[in-house]
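Every protein chain except one is present and positioned as in the full complex.
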Amino acid sequence: MAVITVPDGHAHDDGPDQLYVETRELRLQGFLLFLVSDVVLFCSFIFAYLYLRNSGQGWPPAGISRLDVAFAAFNSMVLFGSGCTMHYALENWKHNNFNKYVACMVATIILGVTFLGGQGYEYTTLMLKDHVTWSGSGIFGASFFTLTGMHGFHVAVGVIYLSIILLQSIHGTYTKDKYFGLTAGTLYWHFVDVIWVVLFSIFYLI
Amino acid sequence: MENRDPVVHLDRNFWIVTAVFAVLSAISVWYFGTFDFVALLPESAAPAGDIDALTRFLLMSSGPLFVFVIGYLLYFTIAYRVRKSDAPDAIGTQIHDSHSLELWWTVIPTIFVVIMAIFSVKIWYNIEVAQPTGGIAVEAIGHQWFYTFRYPNVHGEIPDAMHLEVGVPVTLHVTSSDVIHSFWIPTMRIKADMVPGLINTLHFTPLNPGTYKIICTEFCGTLHGDMEKQTVVIEDHAHFTAWYNGWVAKTKNASDAIATTSAGAIPLAGGSASAGQALFATKCSACHKIAPFDQKIVGPGLKGLLDDPKHPNLVDGQKATPENVAAIIQHGYKGDMGAMPDMTANGLSDKDIANLVAFLKNQK
Partner (left out) sequence: MATATVHAGGIADHVHPEPQGFVRKYIFSIDHKIIGIQYLITGFVFLVLAGLLAEVIRVQLMHANGGFVSADTYNEVYSIHGSAMVWLVIIPLATGAFGNFVFPLQIGARDVAFPWLNMVSFWLFPPAGLLLFGSFLLGAPAAGWTEYPPMSLQGAPGTSMWCAAIFLVGVSSTMTGLNFLVTLIKMRAPGMTFTRMPLFCWAQFATAPMSMIATTALAAALAALFMERQFGVPFFDPTKGGSPVLWQHMFWFYSHPAVYIMILPVFGIISEVFPTFARKPNFGYKMIAFSSVSIALLSFMVWAHHMFTSGLAPFLQLPFMILTMLIAIPTGIKIFSWVATLWEGKIHYTTAMLFAIGFIATFTFGGITGVFLSAVPFDLHAHGTYFIVAHLHYVLVGGSLMGLLSGVYYWYPKMTGRLMNDKLGHWTFWLFFIGFNGTFLPMHMLGLLGMPRRVATYDPQFQTWNQIESIFSFVMTFALLLFFANMLWSLRNGKKAGSNPWGARTLEWQLPSPPHYYNFKHIPTVFSTPYDFAEPLPYAGLEEELTDSPGPAPAVAH
């Protein structure tokens, strides 16, 4: 080990796998920045929606009944529940409770799929019963389906990602100390939850 | 430790050059201060005078800034060039910063920016916020690739020059029938974009009689470059009144090609609901919502106008049919519910009414 006097230096950890530690810091920061840019993407469309909604045409627009808040609230609970199970999955992994970890992961994935199913039900109801479509219902259809569709796409990607992580962890890719993929998956899943809080509020509550 | 506020020796040449820049700056201030903008481009209305004054101020302030920055740039580049007699490893004076100098060159530009802001806000207020009372309200509509104008009591759109009276304040509403255009009168130094679905407003008072160009400055398609052939004619009271009355008279006759009003029923065939929706947004939504009847703004909500079991008749007592709806828009309404302007006051043509009715029919 070389010892060099550094005028303002701060001590580095004397850990055994310096490369992993430093690489993980890079990947964590990169992943967080990726989530930041994803937030910007949603914010842009949220801005568009709020701008159009406030452009003086009246809301909801003619001929469109209010959305089914009760159903969406229930579906939201499903998604938030999956956030809890995700949290516990990570905790169980960190505490070496492999079986509980698997259970929590499976629950998260199932709840995620359930949420998507709920969205699918809401979409078909809107499109077939209420005749509200993406392109044929003015700015309401445009903003609702675009934003919730983007979110649903992110949930679907998340479900696939979590499934891959689950398989990898069963396969032994992760160890007690090296499980960045799982950390990233957890962060992503919470991000998807937070986005839904905002979308639910601006479409269903106000 | 580096000296953050070093003593700096400025040599004699520096002061000579600085004096030269001061003189050049003074010349630039004088030049811009006395520059005759109007000789290059006449002023046809207030606020052109205000805007030219602001431009003059900006030029007078920028002149010295540019002289000094470029002046010192050139002088230092030449004065401190490396000479053949210099050692190959010769270096300059290793000065890192000077807190006092940096303070001054932050504070002084900030003060300048503040002055410029105050001046600009004052003129901005006069143009964009302050609204002169009285005067005439005119509408300009952009099309691909020409302008039309609407005047009070003139039916339909005038595709000709825009005539205005000297000294009479104008409230000009602009919009577009298709894509974004812009309405620029260079001699007035102001413009407003003509955005379909929006009404933008310009306030100005014509000052100097003459004929002045109107130019489109927002790309609007193939012949965007051609959209500068129309003019605004500013004329005295007598000439303006003659022109205006001519159009009022011309558009009263049913046989006139441009105007489309008739005393009889408005033909409704071929009305476009989407055009009607755009019209509704610009013309009707100030007073009406597409919402149930009792959701009034000024007038009642118009959702289900033709299909509402609770209101089988319109406000004037007539049965709720498309033809009767068209009649109300055509003639306006005055009664227990309030007052609604007729199609002329609203600046609507027959086609507009047909489109509106088509749109309203869909609002079940």
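Letters A and B name the chains as they come in the text, with residue numbers starting at 1 for each one.
The rule is short, and it goes like this: contacts are C-beta pairs under 8 Å (C-beta built on N, C-alpha and C of every residue); 3 or more make two chains touch, one makes a residue touch a chain.
Everything numeric in this text was worked out from a predicted model, so none of it was measured.
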Identified contact with the non-displayed chain, of B:278, B:297, B:315 or B:328: B:278
Residue touching the undisplayed chain, where the options are B:28, B:148, B:182 or B:349: B:182
Listed residues B:95, B:249 or B:339, member touching the removed chain: B:95
In chain A, positions touching the absent partner: 1-12, 14, 17-23, 25-26, 29-30, 33-34, 36-38, 40-41, 43-45, 47-48, 51-52, 55, 57, 61, 134-136, 138-139, 141-142, 145-146
Where the missing chain touches chain B, by residue: 40-41, 47, 50-51, 54-55, 58, 62, 65-66, 69-70, 72-73, 76-77, 80-82, 86, 89-98, 101-102, 105-106, 109-110, 113, 116-117, 120-121, 123-124, 127-129, 178-180, 182, 184, 186, 189-193, 195-198, 200, 213, 215-226, 228, 274-275, 277-278, 281
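Operating definition for what follows: only the chains that are shown with their structure count from here on.
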Distance between chain centroids, defined by C-alpha means - chain A, chain B (Å): 44
Chain A partner contacts - residues on chain B that touch it in the complex: 281, 285, 289-291, 303, 363-364
Chain A residues within the chain B interface of the complex: 56-58, 61-63
